[in-house]
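Structure first, commentary second.
All protein chains but one are shown at their positions in the complex.
Coming up: subunit A.
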Amino acid sequence: MQERLKELQAEALEKVTQAADLKELNDIRVSYLGKKGPITEVLKGMGKLSPEERPKMGALANEVRDMITGAIEEKQIALEKAAVEQKLAAEKIDVTLPGRPVREGNHHPLTRIIEEIEDLFIGMGYTVAEGPEVEKDYYNFEALNLPKGHPARDMQDSFYITEEILLRTHTSPVQARTMEQKQGKGPIKIICPGKVYRRDNDDATHSHQFTQIEGLVIDENIRLSDLKGTLDVFAKKMFGADREIRLRPSFFPFTEPSVEMDISCKMCGGHGCSTCKGTGWIEILGAGMVHPNVLEMAGYDSKKYTGFAFGMGPERIAMLKYGVDDIRHFYTNDIRFLKQFSVTE
């Protein structure tokens, strides 16, 4: 009996080892360990044994059972693993093929520049003011110290609709309107982005429609040095911490003193190159202290209040920043152009 059990054990273990798949293994389990299996058969003959031998034989039978069960389980794990591996192998793909593109559009480069500037000044406590693109001559010129017949009106030939209405030539009328609304009481801290129009033939550097962004700060005790400090913060954030600024005296009818701001040339580090026409500096914007006539016309006491204003062209900034060589690209909307401004810097 003992021998028969050993025999069965060896036979079963051999079959388990040979089993090729889970089904075969299951058959082995049923045939050896099932209620009608050979081990059960062998144990039926236990009645013939002496009472001393019976427990010994019972233990042996259990041992054989356990051993076969263990072998089957082990084999089952191995077979399952193999099956998974086989399935995985069949599922292999070429990971180098391109992924499914996520459909994505993007903002226009001018919006990118304008929002960057807006956010920068919002961070410094400014709000964003907007106004109409078709303006009254009064807000576009007169309220800005440019009476009719003023020679400086030549600087910006305009598209008139009637004698008194025109397409605004700058976003400054938004400043005039904001000041008027405040009825002579400060403070004001605004940034004014928007489209403007001038009578220019479109070419690589001129566009009859372009954008501008202007800033205005009015309060008691606003100084030219505050303007310089503000522009310095702007230039360093917009163009890089290593850029220097310089102010040059200039002329705008609505500011006095008036300045132009240059930044040091990135290409040559200020030594002079073709980008900066050998000067080491690149002109970025115009600015100045708000002219007392402008303050007074809007109802501010120019003895009490002072202010500064600045204005710049997002096209010019985009051209400098990204190396765009033709202003018309901004309005042609060639998709090959627009797509280039998706990446973050």
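Here is the rule we go by: a contact is a pair of C-beta atoms (placed from the backbone, for glycine too) under 8 Å apart; a residue touches a chain by one contact, two chains touch by 3 or more; residues count from 1.
The rule we apply is simple: contacts and distances are computed from a predicted model.
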Choices "ABC transporter ATP-binding protein", "Cytochrome c peroxidase", "Phenylalanine--tRNA ligase beta subunit" or "Protein-glutamate O-methyltransferase CheR" - which one is the UniProt name of the chain not shown: "Phenylalanine--tRNA ligase beta subunit"
Touching the absent chain when the full complex is considered, from A:108, A:182 or A:237: A:108
Omitted-chain contact residue, chosen from A:184, A:270 or A:292: A:292
Options A:50, A:183 or A:225, residue touching the unrepresented chain: A:225
Option touching the unshown chain, where A:12, A:42, A:57 or A:259 are the choices: A:259
Residue among A:126, A:141, A:239 or A:300 touching the omitted chain: A:126
Positions on subunit A where the hidden chain makes contact: 97-98, 100-101, 103-108, 110-111, 115, 118, 121-128, 130, 132-136, 149, 151-152, 154-155, 159-162, 164-165, 167, 186-187, 189, 195, 197, 199, 201, 208-209, 217, 219-226, 228-230, 232-233, 246-251, 256-260, 277, 279, 289, 291-292, 306, 330-336, 338-339
